[in-house]
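As you look at this complex, bear in mind that one protein chain is not there, while each of the others sits in place.
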Amino acid sequence: MSRATPTASDTASVQPVGRPGWLLTPGLVWLLVFMILPVLFMVAVSFWSSGYYGTRPDFTFKSYLRIFQSPLYVGQLLKTLRIGLEATALSLLISYPIAYIISRAKGNAKALLILLLFLPFWASYVVRAFVWLPILGRNGAINSALMSLGVIDQPLDWLLYNEGSVLLGLVYVYTLFMALPIYMSLEKIDPKLIEAATDLGARPFRVFVEVLLPLSMPGVVSGCIMVFLLTMSAYVTPQLLGGPQGIMIGNIIASQFLSSNDWAFGSALSVILVLVVMLLFLAIGRKTKVEQIFTGGG
Amino acid sequence: MAVSSTSSPPMLQRWQRLNPFELASWLYGLIFFVFLYSPLVMITVLSFNDSRLTGFPLKGFTTKWYEAVLANQPLLSALANSIYVGLASAAIATTLALLMALAFRHEFWGKRIVLYMILTPIILPGIIGGIVLLIFFGYLGVRPSLFTTVLVGHVNWVLPFAFLTLYPRLHKFDRSLEEAAMDLGARTSQVFWEIVFPIVRPSVIATAIFAFSLSFDEFIRTIFTVGSDRTIPVQFYVLIVEELSPELPAMAVIIILLTTVASLLGFAFMRRADRSNPA
Partner (left out) sequence: MPRTATSADRQPLDNQRRKALKVTGALAASLSAGIPLSVFAQRAKIRAVMPNVFIPDPVRPIITSQSGGVEVDNLPYVSPSDSLAKLMAPGGTGQYDMIITLTNFAKGPALGAKAGDERLLALDMSAIPNATGISKDFQSEVVRRDGKTYMLPIVSGFESVVFDASKVNPDDPLTQSWNVLFSDKYKGRIAWRDDAHGMIFTAALAMGITDPLGMQPAQVREVQRFLIDRKKNIRTMWTKFAEAVNMIATGEVHCLYGWIPMRAALEKQGLKASNNWPKEGLPSWTQSAFIPRDSKQAAATHKVINAMLSPEFGRKLTDVTEYPSTIAQVASGYDKAYQTKLGFDVAARGVRRISFELPQQMDVWLEAWNNVKAA
C-alpha cells in the first residue's frame, strides 16, 4: 500500500512508538512530588495563622479576609496585571519585527543574528536589570550625555525610579522570550506560501497581514504568554528600578516572607495571584486550543 | 523585489536593488540591537572605570578589576556551581520532557490536565516557586544545597520550557518511518533509538542547550533554596545589594565573554561537522 505524501493526519491511526503510561510516569512523578505537593502545602499554609512566634497550623480565613478588606492588595494585583499587559504589548511590538527580520535572513547572517540575540541573555538577569541604574540615573549615561550636549541643564529625574523604568527594565530583560517563539513559528511557514501569495500579485504588506501574521499567531501567543507570566512574577526589577511607585505584587509577597515573617498571609497572597493567572490562562485556553498554541499551529 | 529563496546576489547588486522595506529592516535591526547592546556596552565601559562605585562619573581607565576577578575564589566557585547545576538540570529536564513529549503524540485521557501540570512552574511566580520549596524541604528536614534543593528548583523551572520546545518538533514528526520500522518487526526500543531519536536528536540537543541557559540565569528560585553555596546569579545579586563590589561589571563581562567564546567554538565545530558530514 503506497501513500502519496504522508502527513501527520494521515498517520493519525498509526500509534507512535511507546506507551503513554510508561512515558509519562517519570515526568509526572517529578511534577507531583516536587511541584504539585509543595504548592498544595502552601495552600494549606495560607489557612494557618502567623503571629509573632511564627506560623502554626490552624484553619482560618483571616489571611484571605485581610486581602479583600482593604483595597490595597487587590489594587496592587490589578496594577501588576496592568504592567504585565503593557510590558507584553511593548515587547511584542519590538520583538516581532526583529523575529521577522531574522527569519528572512540567510545562512551565516541568520546564525550571526541569532547569536547576537542570545548573547545578552548570557549576562545574568540580575545584572541586566541593575545596569539600567547607571544609564538612567541622575548622573548616569543619558543625563550626562544630554547635559554635556547642552540639551538640558538639570538632570532628568523622571528617567528612573518609577513605573516607566520598571517597564523598560522588564521589556529589556524578557525580549528573548518573545522574539524566540515568534521566530520559531515564522520559520515553520513554508516559503512557498509566501511565493504563491506574491505570485498572485499581493504586495508585501498584504502578504504580511494575510499570510504571515495569522500563521505566526501560535508563536505570538506563546511569546505573549511567557512574557506576561514572567512579568507578573517580577521581583528584582521593580525593587531595583521601581522607586516608591513601581513596586509590584511580587515585592509585596516577598516582603511577607522576608521582612514581615507572615507566612500565612504571604501564602494567601500567592494563592490569589496564582488563581488569577490560572483563570486568565484558562480563558485564553478556551479561545485558542492550548495544545495548538504549543504545537505551532497543528 | 520578489522574495527570492535562491542564492543571494553579490553585495553590490543587492544594494542597488534595495527597496524601502529592506532599508527599513536594516534600520530597525540596527536600532534594536543598539537597544539590546547598549547596557552591555555600559557594563563593559564601567568595568574599566577606576572607581569603587559601579556607576558614573568615569574616573579613569584601569584593568585592576579584571585582575581581581581572576583571583576571586567565590566567583570561580559560583561559576563552577552554575555550570554543574546547569548541566544536571538540563540533563534531567530534557530527559523528562522528551519522554513526556513522546507521550503527547498519543491520545489519552487527561491530556489537558497533564499539560496544565507541566506548565505549572511557568504559571507559578518565580518567588513562589522558591518559597514553596523552602517550606517543603524545611518540613522534610532536607538541608538546602546545590544538588538537592537548588537542583529541584532548577529542574522545575526548566522542565516546561524543555517540553514546550520539544513538543512541537515531535508533533510534526513523520510517523511513516516509525510505522515502517514496526512493520519490519523492530522492537519499541529499537524504533526509538534507531529511528526516532537520531532524527529528533538536533531538537533534543537544542532543548538541552536552552535548558542549560535557563538554569544558568535562574535566580529567584535559587535564592531561597541555596544553602551556603552560590550560583552566578546569586553571587551577582549579593554583590549588587549587599557588598559594594566594584569588580561586578568586570565579572559580568567575563561571564559574557566565556559563554560567547563557547558558543562561537560550537558554531565553528558545527560548520566543520556539516562539511564533513553532508546530510
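The chains carry the letters A and B, assigned in the order they are written, with residues numbered from 1 in each.
Definition applied: a residue touches a chain if its C-beta (ideal position, glycine included) is under 8 Å from a C-beta of that chain, and two chains touch if they have at least 3 such contacts.
Not measured: the values here are computed from a predicted model.
Q: Using the definition of touch stated at the top, determine which of B:Leu99, B:Val152, B:Val200 or B:Ile256 touches the missing chain.
A: Among B:Leu99, B:Val152, B:Val200 or B:Ile256, only B:Val200 touches the chain that is not shown.
Q: Quick one: which of A:Gly84, A:Pro120 or A:Gly137 touches the chain that's been left out?
A: Candidates A:Gly84, A:Pro120 or A:Gly137; residue touching the omitted chain: A:Gly137.
Q: Just the residue numbers, please: which parts of chain B touch the chain that's not shown?
A: 51-56, 73, 76-77, 79-80, 83-84, 87, 134-135, 138-141, 143, 169, 172-174, 199-203, 205-206, 208-209, 212, 223, 226-228, 230, 234, 238-245, 258-259, 262-263, 265-267, 269-270, 273-274, 279
Q: Take the complete complex as the reference. Which residues in chain A touch the chain that isn't displayed?
A: Missing-chain contacts on chain A: residues 5, 52-55, 66, 70, 72-73, 75-76, 111, 114, 133-134, 137-140, 157, 160-161, 187-188, 239-240, 242-244, 247, 252, 255, 257-263.
We adopt the following convention: only the chains that are shown with their structure count from here on.
Q: Across the complex, what residues on chain B touch chain A?
A: 2-3, 5, 8, 21, 25, 28-29, 32-33, 35-40, 42-43, 46, 54-57, 95-97, 99-100, 102-103, 105-106, 108, 111-112, 114-115, 117-128, 131-133, 135-136, 139, 152, 155-156, 159, 164, 167-168, 171-176, 178-179, 182, 188, 191-192, 195-196, 213, 216-217, 219-220, 232-233, 236-237, 240, 248, 252, 255-256, 259-260, 263-264, 267
Q: Which residues of chain A touch chain B in the complex?
A: The contact residues of chain A facing chain B are 3, 6, 8, 10-11, 14-20, 23-24, 26-28, 30-32, 34-39, 41-42, 45, 94, 97-98, 101, 104, 106, 111, 113, 115-128, 130-135, 137, 139-141, 144, 172, 175, 184, 191, 194-195, 198-199, 204, 222, 226, 229-230, 232-233, 235-236, 240, 250, 253-254, 257, 263, 266, 270, 273-274, 277-278, 281, 290-291, 294-296.
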